[in-house]
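Omission of a single protein chain aside, the complex is shown with its protein chains in their original locations.
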Amino acid sequence: MKFGILVNEGPFTHQASDSAYQFAKAAIAKGHEVMRVFFYHDGVNNANKLAEPPTDDRNLVKLWSELAAEHNVDLVVCVAAALRRGIKDDVLAPGFRISGLGQLIEAGIVGDRLVTFGD
Amino acid sequence: MKFGILVNEGPFTHQASDSAYQFAKAAIAKGHEVMRVFFYHDGVNNANKLAEPPTDDRNLVKLWSELAAEHNVDLVVCVAAALRRGIKDDVLAPGFRISGLGQLIEAGIVGDRLVTFGD
Amino acid sequence: MLHTVNKSPLERNTLESCLRLAAKGSAILLIEDGVYGALAAGQAAKEIGKRKADLKFYALGPDLAARGLSESPLVDGIEIVDYEGFVDLAAEYEAHQAWL
Amino acid sequence: MLHTVNKSPLERNTLESCLRLAAKGSAILLIEDGVYGALAAGQAAKEIGKRKADLKFYALGPDLAARGLSESPLVDGIEIVDYEGFVDLAAEYEAHQAWL
Amino acid sequence: MEEDDFNPEVVKRFMFVNRKAPYGTVYALESLETVLISAAFDQDVSVVFADDGVFQLKKGQDTPGINMKNFSPTFRALDGYDVEKLYVEKESLEARGLTEDDLLVDVEVLSSKELSKIMAAQDVVISN
Partner (left out) sequence: MEEDDFNPEVVKRFMFVNRKAPYGTVYALESLETVLISAAFDQDVSVVFADDGVFQLKKGQDTPGINMKNFSPTFRALDGYDVEKLYVEKESLEARGLTEDDLLVDVEVLSSKELSKIMAAQDVVISN
């Protein structure tokens, strides 16, 4: 099955990004495809490569980048939400790309399921 | 009177930063001193100079920088919260400085009032 | 103590908790989405009414206006203030507690 | 429809709204702080009980464990799943609605 | 994604669920941006207002005092984007002392029970 995932909150402040990541990993482990993760609202902050959590804490930005590299997951950051919040190419972590909201709607059309995580 | 202000949320997503800014402006207009604004939790995102909201929307990062310049307000970003979220000197807007949580406690001790804005 | 409540009483429990824990003689200022709590037709009206003898209630005018509530009947006795009035309240009461 | 609720029923109105609007035959999965709604001793237990004939209820085990609730009695009939179980539910039901 | 995965013939039922008040958070505004974009994809789009989301449609919003943009006129423009199914939950209106006359656009007011059935029939539900 082809999953799209919507993440509405940034890393660390809310558990949304953690839950979405665990869901994506479990879906892939079960043989499903995670075709796209779309980051909207404060979710765009998941793409900030400058994030440097304490060494005994998880680094969600890095975890998403690794997931993209290993399993060919398309990580899309909404351009309008990102501009407003100062997430630009200068700070974009590997594996993320900035694009339009149309990519979210497309994931809804093309994917079998869209699963949402937020505050 | 000497006010300290605590801002717990980033710009745009929650009204907290707007309310804190309006409060600070009104306090200064009434002849009070705003000695320090301390940005904690997602509040550290208020210091991201890359933020570029639509031209018909307010730009909170810029408004805070201007307030600091015009009225000598000390804008302090919590270093631990900022590191976790990727707010570093590279992206720090004018007028903000990164420092420790002790600056919040100190504002509570030295100021006459600490006023908090959050989610 | 000046208490601020910034969430709708129909979405979160902050106004309820504030009403339970605010000591006699305190003031409660409703700001941001908290101003929905000031509506006479809202379900928080009764709870606010119960504490009107003990507490002073205020609502932030600019937040009411933004939400289209300038003409809406508010709970009897709630005073409308602007940001300067907010500053006055913060100066008048010896400390501030935000119910987040 | 698979519904997820991620907030405590004592803090927010999301579980209440979900219970009001979830159609018969749907499943409700409690995740993150939503797992507090699964507690047998909690005030949401009664409301969940009322819809047990219509809806299936699940709670995410890792979120229960994180919060120290692994040994706590849950509302009768709530099934515990892990993240893979969450994926199975998302695949089994034809759409997902997050109550945020 | 391969280009040929995209089948322009597919029409899915997309529902946008608005349960949050405007201005206190940005969700209402950013959700509206998503609705507008979705209109370009020729899907079967509906928008639901329930709980405090009904306040998004309140007449008379006047925002200069909080220095934010009043985006409520955009709801009136939805019609021009062929987004015509706007549903409001009756129970949510009533709990807030509002009636249809308080709303700035024409909507269909539905009971929880009626709304519940429509929600259950969606292919994609986007909430925030």
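Labels for the chains are A, B, C, D and E, by order of writing; each one numbers its residues from 1.
The definition used in the following text is that contacts are C-beta pairs under 8 Å (C-beta built on N, C-alpha and C of every residue); 3 or more make two chains touch, one makes a residue touch a chain.
Because the structure is a prediction, the values reported are computed rather than measured.
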item: Omitted-chain contact residue, chosen from C:Ala45, C:Leu74 or C:Ala98; value: C:Ala98
item: Residues belonging to subunit B that touch the chain removed from view; value: 6, 8, 35-36, 40-41, 74, 80-81, 100-102, 104-106, 108-110, 114, 116, 118
item: Chain not shown, touching residues in subunit D; value: 6-8, 10-11, 32-33, 36, 39-43, 61-63, 65-71, 82
item: Subunit C, residues in touch with the chain not shown (by the definition above); value: 1, 13-14, 17, 20-23, 25-26, 94-100
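Going forward, only the chains that are shown with their structure count from here on.
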item: Pair sharing more residue contacts (C-beta pairs) when A-E is set against B-E; value: A-E
item: Remotest chain, subunit E as reference, centres from CA atoms; value: B
item: Most distant chain from subunit C by Cα centroid; value: A
item: Computed distance of Cα centres, subunit B from subunit A, in Å; value: 28
item: For subunit D, residues that touch 2 or more chains besides their own; value: 13, 95-98, 100
item: Residues of subunit E engaged with two or more neighbouring chains; value: 23-26, 51, 66, 68, 123-125, 127-128
item: All pairs of touching chains, each written as two labels joined by a dash; value: A-B, A-D, A-E, B-C, B-E, C-D, C-E, D-E
